[in-house]
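Each chain you see keeps its place in the complex, though not every chain is here.
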Amino acid sequence: MDPGDLDELLRAVKQGTLSPDAAAVRLKSLPFEDLGFAKVDHHRALRRGFPEVVYGARKTPDQIAAIVDRIAERGQNVLVTRTDPEVHSLIAARRPAARYHDAARCLSLSMREPTPLPGRAAVVCAGTSDVPVAEEAAVTLEFHGAAVDRIFDVGVAGLHRLLDRADTIRAANVVVVAAGMEGALPSVVGGLVDVPVIAVPTSVGYGASFQGLAALLAMLNSCASGVGVVNIDNGFGGGYLAALILRGRL
Amino acid sequence: MDPGDLDELLRAVKQGTLSPDAAAVRLKSLPFEDLGFAKVDHHRALRRGFPEVVYGARKTPDQIAAIVDRIAERGQNVLVTRTDPEVHSLIAARRPAARYHDAARCLSLSMREPTPLPGRAAVVCAGTSDVPVAEEAAVTLEFHGAAVDRIFDVGVAGLHRLLDRADTIRAANVVVVAAGMEGALPSVVGGLVDVPVIAVPTSVGYGASFQGLAALLAMLNSCASGVGVVNIDNGFGGGYLAALILRGRL
C-alpha cells in the first residue's frame, strides 16, 4: 500500500463510497510491513545526508563501480572498504573526486562536506602491522566528519612511547584501539582515559594467536572498564561505533 | 492504536470532522508496531488451540505452578519440560489431570484432546542413557497429537537390533534420532528411510565426547541426506520440529 492508495481509501470514506467499517477491515488486513516500510523509509529520510558504506570484499570492480555510481548520482557520499587501487582507477576515470586511502585500503567519494562531528577521536594501534586496521577505523571516522588523532606504533612492550602520547589520547572523546598478538593495548589505554574505548583485535601474529583469537579474548577480558569490542580486523566497525558515540554529543 | 481508535478515526473522516489528508498523516505516523502487533495477535488467534510449552529449568516450582494455572484457566493444554516430580506434586494437588512423564522429565496437563496429527513418528535412540532425551521428544510429539513408535537401544555397534526394527522405522513419516557418543545413528537411519530425519545429539559419553560436541559434529556431517540437527539434548526441539512436519500433512 503506497501513500496514494491510502489517500484514495480515505477519500472514499469521506465521499461515503466506502464505509468506515469496511475501511477499517481493509486497513487491518493490510500487511503491516507496508506501513512499517513506509515508516522506516521516513525514518531513513531523517537520516538523509548520511554517507553510505560498501563492503568491497567479494565484489567485482564493476559491481563496486556501479554501486558507487548509483549512490553518487543521488548526491550522497560513499565509502568503499576492503578495496584496491584497481577499483579506484576504474572509478576515478569517471569521478575524479574519488580518493584512495592506501594504508586503509578504502576508497571514498565525497559529493559534499560531511557535517563535522563534535569532539575528537583518537585511533591508537600497537604495531606497524596493525596500521591497515587502524587506518580503516580512522578513515571511517573522518569520512563521517570526525577529527582524528592517529597514535600509531605504541605497543605495551614500549610503554614510554605510549605514555609520551598519553595527553593526546586523554584529549579524545572516544578512543579506538587496534592491536594484534596479545591484545593488551586496550586495557592499558582504558586505564589512562575516562571515555569509551573501542577495541579492535587484529589478526596480526602467528602460531597461538590463532588469527586474532588471542587478541579478541584478551580484549573481552579487559580488566579496564569501559571497553567494547568489535570483530577481528573490523576497523570499519570500530570507527563507525566511535562515530556514533561522537554524534551523540551533537 | 487499538481497533476502537481506528474506528473512531475513520468515522471522523466520514463525518468530515477529519480531512482524509489529516487522517493519512495520523495513520502514517502511527507506530507500525501497533498494527503489526494486532496483526500478529490475529495470527496467533489462528493458532489458538495449540498447546503451550514451558521450559522448566531455572524456574522455581511456584513459578511453574503459577504459569500452568494461568494456561489451564484459559482451557489450554500445557507441557512443562525439564521438570521434576516435586513440581508435579505441587500442581497435581490442584489439578489431578496433570501427568508426570518420568523418563522424559516432563509434566503435561491436557484440558482437552489434541487434534491428532496425520501419519506416524518414530523416535529412535542409541543407548539407554539417551532415553531421557528420546522420551522428551516422544512425549512432545504425543502431546501435540502424534502417534509415536519408540525404537530404543538400537545403537550402531549392534546393527542387527536396528535392522530388526527397520520396518517399523520405515513405516514412519518422520524419524527423530537421539544419540550420544559418536552420534552415528542418524546417518545409518537416514540411509534406511526416505523421510525427514531429525537428529538430536545427546551429551551422553565422556572424555572426547566433550558433552555432546562429538555427536553434534558427526550429525552435521552426516553422509545421509535429509538429516536436520537440533541442539545437544534438545529432545523437545526434535519432537516439536517433527510435529510441525507431520502437521504439514494435514
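A and B label the chains in the order they appear, each numbered from 1.
Here is the rule we go by: contacts are C-beta pairs under 8 Å (C-beta built on N, C-alpha and C of every residue); 3 or more make two chains touch, one makes a residue touch a chain.
Predicted, not measured: the structure shown is a model, and the values here were computed from it.
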Number of identical chains forming the whole complex, with 2 shown: 8
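The rule is simple: only the chains that are shown with their structure count from here on.
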Gap in Å, rounded to a whole number, between the CA centres of chain B and chain A: 40
In the complex with chain B, residue positions of chain A that touch it: 3, 6-7, 10-11, 13-14, 16, 19-21, 23-24, 27-28, 30-33, 35-36, 38-39, 42
